[in-house]
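This is the structure I have questions about; it appears just below.
Complex shown without one protein chain; remaining protein chains in place.
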Amino acid sequence: MSVPIVEAKETGRIEAFSDGVFAIAVTLLVLELKVPQLAEEAGNGELWSALLSRWPSYAAYLVSFMTILIVWVNHHRLFTIIQRSDSRFLFINGLLLLVVTTIPFPTALLAEFFEKPSASAACAIYTGMFVLLALAFNAFWRYAYRNHLLARTVTAEQIVAISRSLLFGPLTYFVAFALAFVNVYASFGLCILLAFYWAISGFEPATKRAREG
Amino acid sequence: MSVPIVEAKETGRIEAFSDGVFAIAVTLLVLELKVPQLAEEAGNGELWSALLSRWPSYAAYLVSFMTILIVWVNHHRLFTIIQRSDSRFLFINGLLLLVVTTIPFPTALLAEFFEKPSASAACAIYTGMFVLLALAFNAFWRYAYRNHLLARTVTAEQIVAISRSLLFGPLTYFVAFALAFVNVYASFGLCILLAFYWAISGFEPATKRAREG
Amino acid sequence: MSVPIVEAKETGRIEAFSDGVFAIAVTLLVLELKVPQLAEEAGNGELWSALLSRWPSYAAYLVSFMTILIVWVNHHRLFTIIQRSDSRFLFINGLLLLVVTTIPFPTALLAEFFEKPSASAACAIYTGMFVLLALAFNAFWRYAYRNHLLARTVTAEQIVAISRSLLFGPLTYFVAFALAFVNVYASFGLCILLAFYWAISGFEPATKRAREG
Partner (left out) sequence: MSVPIVEAKETGRIEAFSDGVFAIAVTLLVLELKVPQLAEEAGNGELWSALLSRWPSYAAYLVSFMTILIVWVNHHRLFTIIQRSDSRFLFINGLLLLVVTTIPFPTALLAEFFEKPSASAACAIYTGMFVLLALAFNAFWRYAYRNHLLARTVTAEQIVAISRSLLFGPLTYFVAFALAFVNVYASFGLCILLAFYWAISGFEPATKRAREG
């Protein structure tokens, strides 16, 4: 059932399909925010406290949203210099999308178990998924530059700069993963910090330098 | 994990990604309309009355749908004059999308608790989300015009007219938010009125004047 | 919060946004197909019969899928001759999309209650939604031709032919709606017939004649 044709070399439909998957994954996260089940006669106080007690749910929602958004922005950026595609690249991009679409599940696990005795397991799965995400993103980039899918104007220095920058992801998420077995607040706190740090630094105009350099 | 590349300056992929998120958020709202749980032998009368008793659910569905649609139309319109993008703009647009994708949750809260003793808290959260939505939309527009992302043909008068028009949003939703603590019918009623008012006025050909002026 | 700008006159983004909504609405239908809850020790026979007993669920899924697909195809076709847009047209298209996104809810109602004493109410809501859908589609088309949004090459005869063809929808669905109060099998059977009839006839090359005429 595999069609023996070379697909078009251009990247338009991969980008469109990937954008769709990113947009849906980020939007499905909201389905994990559950309406509290309260007694009929429960008043405003009970609703507020039921909602507040679910703060891990909102925190996990925000971190997962920001993380997917950051990956989308970086995916988008890399496609400004990736100008060709081939069969295996479609497959590697598919693996990256697989990790992205799976994120709502560990997000729901973390939200459910963060304040329970099984927090450590839930947190290990959550941060472990981010390790996988960062590794898949690195594999995606490595395949692109090793197989000559980049625009000719990209220099070796730029490739090195991007590769070095991307290594930071798996390393820091691995630290968060290891922390999950020690202290879940430190582990999840690191995920929050990373989401904020990349949201702010990753969106910095300063990132221009690598290209302009 | 932040890729040191300038993304393309054009706005095509931001619009496509945003359109995807708007389309999904507006469609996911339907998942909050729940099939009533009735006894096996319940007849037509019971089903009709079970459905009718859930009118806050349908009203909240309609208001949220219309509100997201109105924001989409306005987002769409602003992109006819926003012609450049930069890194922080992607981030601010992402925050706007975060509020949009979250709307199904307060919609479900309002539907569940509108006729219960905790209506006030649910209504405060629902209207509070609309305050955030309006503020995010203002921030989005402010960033665009302050950072020279607009087409050169846009005049200072037009910018002032749009800015003034957009201020109306946070102000009126803040009134609805304050009303939530006094009378939930007044608060939610104001949201309904605003959705209708913007649906009708916002879609008026008369809105041409600002540009043609 | 309504931006005082004329949106672009072209129809590209309306089509893209509408396509997104159609694609999501049609895909969300599957979430109404529920996994049966069986006892742990239930065997193959029990699973087959539990699944077979839910045939109204599959029939409703198929009819709703085909109906949304047919509306999408026709929407798509009309946009080959609709070449301009204006503010109110965005709004009317939004109302059409509102009916489309709501369809999973009456589909779930019909699936749940079709073989119960409240079948008549569920069937009236299901067919009533199709009446609304057909009316919204007629309104959409009427607005387009009355407000000069069509290509100049479209003749008056073609407009009359399309208008006449579209009237068939509300009329036949109204019959199905009326039948819901008499016999739900006749009512739902008519919906099945219509879906098949339009699927086959609507996809006929013979439909070319109206344009070629």
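Details
For clarity, chains are labelled A, B and C in written order, and residue numbers in each chain start from 1.
Quick note on the criterion: a contact is a pair of C-beta atoms (placed from the backbone, for glycine too) under 8 Å apart; a residue touches a chain by one contact, two chains touch by 3 or more.
Every value quoted in this text rests on a predicted model; they were computed, and no experiment measured them.
Though it is not drawn, the left-out chain touches A, C in the full complex.
Looking at A:F79, A:F113, A:Y126 or A:Y145, the residue that reaches the missing chain in the full complex is A:F113. Of the candidate positions C:A59, C:I81, C:A139 or C:V175, contact with the unshown chain belongs to C:I81. Within chain C, the residues in touch with the undisplayed chain are 15-16, 19-20, 22-24, 26-31, 33, 35, 38, 40-44, 46-48, 51, 61-62, 65-66, 69-74, 76-78, 80-81, 134, 137, 158, 161-162, 165-166, 168-169, 194, 198-205, 207-212. By the touch rule set out above, chain A reaches the unshown chain at residues 1-8, 13, 16-17, 20-21, 24-25, 28, 31, 86-88, 90-91, 94, 97-98, 101-102, 104-105, 108-109, 112-113, 116-118, 120-122, 125.
Going forward, only the chains that are shown with their structure count from here on.
Steps from chain A to chain C, taking the shortest chain of touch contacts, total 2. Annotation: the chain A:chain B pair of sequence copies touches via predominantly different residues, less than half of the used numbers being shared.
Relative to the centroid of all protein Cα atoms, the closest per-chain Cα centroid is that of B. Chain B and chain C carry the same sequence, and matching their CA atoms takes a turn of 90 degrees, rounded to a multiple of 5.
Inter-chain spacing, taken between the CA centroids of chain A and chain C, is 36 Å. Residue numbers of chain B whose C-beta contacts span two or more other chains: 16, 20, 24, 28, 31.
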